[in-house]
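And now, chain A:
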Amino acid sequence: MLLIVVAVTVVVTRDLLKATMLFAIYSLTIAGLFATLDAGDVALTEAAVGAGISTVLILAVLALVPRYEHRRAGHSLPALAIVTLTGAALVYASFDLPAFGQPGNPVHQHLGAYFIDQTYADIGIPNLVAAVLASYRSIDTMGEAVVILTAGIVVYALLSPPPRPRRGKEDER
Partner candidate 1 sequence: MTPFLAVLIPFLGAAVISLAANRPRLRDGLCFALPVPLFLTVVGVLVRRVGGDDAMEQTLVEWIPGVSLTLSAQPLGLIFALLASTLYIVATPYAIGYLRAGGYHHLTRFMACYAIALGATMGIAFAENLLTLYLFYEILSISTYPLVAHTGTEKARSGARTYLALLLVTSIGLMLPAIIWIGASAGTLSFTAGGILDDSVSPGAGALLLVVLLYGIGKAAIMPFHRWLPAAMVAPTPVSALLHAVAVVKAGVFSVLTVVLYIFGLEYTQSLLTQPLMLYIAVFTMLAASLVALRQDNLKARLAYSTVSQLAYIVTGALLATELAAIGGGLHMLMHGFGKITLFFCAGAIYVASGINTVSGMDGLARRMPLTMLAFFIGALCVIGLPPTGGFWSKWYLISGAWSTEQYLVVSAFVLSTLLNIGYLMPPVMRAFLRPPPDDEPARYRLSEAPALCLVPLLVTAAGTLVLFILADPAYRLLAMGIP
Partner candidate 2 sequence: MTLLSFINYWAVIILMMTGYYCMIVRGNMIKKVIGLGIFQTSVFILFISAGKVIGGATPVLREGVERYSNPLPHVLILTAIVVGIATTAVALALTVRIREAYGSIDDDAIDAAEEDDRV
């Protein structure tokens, strides 16, 4: 519930600095939630990423852009309709999703069970998340590393050329 309140505040406030801080709090809360859901690795990562890196980055950007958001003319009803529709679809779906936390859910039957039972025999390390991440699904993880690298290269390409004076229209040649 706290999450929802925080999230809505983030959306509503027009002070971007405030929004950023609230977003950091939001991330930390999520990290706590992950920890209670037994996802230690994920909690650690979310805390480091959501509350750490992205906050620092947004702050760094805020040093370069104005702090306040412009008021926008009117509300976008179509957008609200789309959002409601999407939400309604998900609520509709939720009735058939398995109940929370039951060991009998399909999720826990198939691959989950394999990983819990077999990992130690296959690989011999206790941290199942690390095992699945780096061995069973290692191509995904390689993809993840490439994603990070891509982000690095893109930001490098975007921000390393020196800034140029603002122009009304970029000349073509």
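Picked so that all candidates are chains of the complex that A comes from, given by their letters.
Observations
Everything below uses one rule, namely that a residue touches a chain if its C-beta (ideal position, glycine included) is under 8 Å from a C-beta of that chain, and two chains touch if they have at least 3 such contacts; residues count from 1.
Just so it is clear, the structure is predicted and the values come from calculations on it, not from any experiment.
One chain among 1 or 2 touches chain A in this complex, and its number is 2.
Only residues 1, 3-4, 7-8, 10-11, 16, 19-20, 23, 26-27, 30, 33-34, 37-42, 45-46, 49-50, 53-54, 57-58, 60-62, 64-66, 69-70, 72-73, 75-76, 79-80, 82-84, 86-87, 90-91, 94-95, 97, 99-103, 105, 107-108, 111-112, 115-116, 119-120, 126-129, 131-133, 137, 140-141, 143-144, 147-148, 150-151, 154-155, 158-159, 163-164, 166-170 of chain A touch candidate 2 when the two sit together in their complex.
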